[in-house]
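Removed: one protein chain of the complex. Kept in place: all other protein chains.
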Amino acid sequence: MFENRAIGLALVLPAAIFAAALFLLPVGILLSEAFRTDTGWSVSAYGEFFASSRNQTVFFRTLKLASLVAGVSAVVGYAAAFAIVNLPASSRGRMFGLVTLPLMISPVARTYAWLVILGRTGFVNKFLVDLGITDTPLRILFTETAVFIGLLQLFLPLMIISLVSAMENMPRDAVPAARILGANWLQVFWRVILPLTREGLVIGGTLVFTGSMTAYITPAILGGSKVLMLETLLYQRVTVANDFVSASVIAMILITMSFSANLLLKRLATARKSR
Amino acid sequence: MKTLVLAGASTLALTAAAMAADKTLTISVYSFSQDEFKELVYDPFEEICGCEIVVETGNSIERLSKIEANKDAPVIDMAVLSTHDALGAARKGLLQPIDTSKLSNFDKLYDIAKDPLGDSMGVGYTFYATSIAYRSDKVTVESWADLLSPELAGNVALPDITTNQGPPALYMIGKALGDTDSSLTAPIDAVAEKADDIVTFYVRSSQLAQLMQQEEIWAAPVGRFAWGSFKDNGLPMAWAEPKEGQTGGMNVMVMTANNGNEDLALQFMDFWLSTEIQTALANALIDSPANAEVVVSDDIAANLTYGAETVDQLHLLDPATILDMRESWLEQWNAKVMK
Partner (left out) sequence: MNSRLSTWIILGLTLTFLIGPFLIIIAAALSAGNNLAFPPQGLSLKWFIKVFEVESFRASFGVSMFLAIFGTLAALVLGVPAAYAMTRYRVPGAETVKLIVSSPIIVPGIIVGLALLQYFVIPIGAGIGPALFLAHTALILPYAVRVVSASMENLRVDMEEAALLLGCTRFGAFRRVVLPNIRGGLLAAFILGFVTSFNQVPVSLFLSGPGLRTLPIDMIAYMEINYDPSVAALSALLAFMSVGIVFAAERFIGLSRYV
């Protein structure tokens, strides 16, 4: 560690000034937009925003879909992560790579794939009709189901990664020991795996939850104007009505959510270090 | 790869370049049929003027908010908009009057296209009928009310209230239901009741091509300008002639205020309004002519909104009405349909 504070400061300043000027300042002004009125400062814009039944619907839909995606990805993620950790070391790395592969691919391409698959003449409907499960093709696109499927695929890898790293830190004998002692699988999960991987679950859960809350392309393409979420509503308010007050309120909601999630993560990380 | 990166760099520098070189014309147009427009309008004009045309696309309202955002340092020189959006822009002081004495083709236009906004704030360059495009093998559409019929439940898209097609389509649904009040309360209530049966509320007509092709929908109200993108999609498509009649609209060219590029913009407008270009656009089934001297074959005419009589028969909403009522429509729509 070098002691010269001036040099240190000089080295970090360009990056800090850059981020502050281009980032914090404009975003700060945007956030203040909802509090500024002709006569002074007020929080009335928030009341007005939530007074609209459409805005309420969009807000709760966003919360609902984000929680659902986080919940389902936790269930699937546990199964997949447990399977990966139990693979022989040689194939474990390869499998991990395959699971994380989608993260590297353009979200537009990923969402586009679902547009093809979930469409009325798409793969899923063809399959369902051929099997005789349904007579007429189902309407999946432009529903919450389509958005849910798209988001789940987008963010499931994050949950799996978090859970795999958590499980790798689990004592190797914990699960076999519990089994020998006569615990069934449900008990093993509840009493052994869950407590030992809680941290990974929280990390994965926050990543998936905030990711789903702030996703744009998936609700835009798979949901359309009938299944608006907060991000698509923001875009619509600005482009259609030049409504920066609503944009500011939505921005505040989204930033508060992401920020608290991030804070939570940091809290957890420091708790682990000090243990 | 290297050339592409260089191309990217030059495109990035373009906004700056556009201000430096006066031989650049920046226009803002609908995203429809851009390949054809490039071939029939932009490329030939670039050759004549020795300038470069930079194109921004999007729907009326998106592009309008960008013009408004940049009003102190206009990026766009000329734009084409719907009559009511143009009127709105004029009221906000975003436009300047067009010096029609410099348009050699001005006298050839239909009378209603000459000054639809007043004060020469806009010149009409095309009309369109709006009716319902539908799959003739699945349904028959004879009335605007059919859009909400059980046969089409789950197979129909409607224009969003914020689009140009939205209010006229709702007005016609209202007419079919026997209520032509400009509050649009009756049709909005009717749509709200059937909201679950509507696949989506589209925001750009260009989206419909995909929805039809993918068989997500069998019918949608749409402007005639979009007909070209359906009629050859390999599916049996038909254009409805509802008993309540067809609605529609006019699009106008406008000049942004203080753009400093007025001469080139006027030259481009004049070129676009010329009999030659209006005929070419008509023959390509892109835009119905506003130039009365355009003559097309019966075959082509059948696919367009052609001739003064046809235009007179359209049930058009008054641009001022649209502008004044829009807030209240949007409010009702959000409260009832989007809830």
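Per-chain residue numbering starts at 1, and chain names A and B are given in the order in which the chains are listed.
Going forward, a contact is a pair of C-beta atoms (placed from the backbone, for glycine too) under 8 Å apart; a residue touches a chain by one contact, two chains touch by 3 or more.
Source: prediction; values computed, not measured.
Student: Among B:S31, B:Q96 or B:N334, which one is in touch with the chain left out?
Tutor: Only one of B:S31, B:Q96 or B:N334 touches the chain omitted from view, namely B:S31.
Student: If I consider the whole complex, including the chain that's not displayed, which of A:A45, A:A74 or A:V99 touches that chain?
Tutor: The single option touching the absent chain is A:V99.
Student: Of A:T57, A:T145 or A:S258, which sits in contact with the chain we cannot see?
Tutor: Spelled out, the listed residue whose C-beta touches the missing chain is A:S258.
Student: In the whole complex, not just what's shown, which of A:G122, A:G204 or A:G223 touches the removed chain?
Tutor: A:G122
Student: Tell me, which residues in chain A touch the chain that this view leaves out?
Tutor: Those residues of chain A that touch the unshown chain are 1-5, 7-12, 14-16, 18-20, 22-27, 29-30, 76, 79-80, 82-84, 86-87, 95, 97-99, 101-102, 104-110, 112-117, 121-123, 152-153, 156-157, 160, 214, 216-217, 220-221, 231, 234-235, 238, 244, 247, 251, 254-255, 258-259, 262.
Student: Going by the touch rule given at the top, which residues of chain B touch the chain that is not shown?
Tutor: Interface residues of chain B facing the absent chain: 1, 4-9, 11-16, 18, 26-28, 31-32, 54-57, 66, 69-70, 72-73, 75-76, 204, 206-207, 209-210, 213-214, 229, 234.
The rule is simple: only the chains that are shown with their structure count from here on.
Student: When the C-alpha atoms of chain A and chain B are each averaged to a single point, how far apart are the two points in Å?
Tutor: Distance between chain centres, rounded to whole Å: 38 Å.
Student: Which residues of chain A touch chain B in their complex?
Tutor: Within the complex, chain A touches chain B at residues 52-54, 57, 119-122, 137, 139, 141-142, 224-226, 228, 236, 238-242.
Student: Help me check something: in the complex, which residues belonging to chain B touch chain A?
Tutor: On the chain B side, the touching residues are 61-62, 65, 68-69, 154, 160, 162, 195, 198-203, 214-216, 330, 334-335, 338-339.
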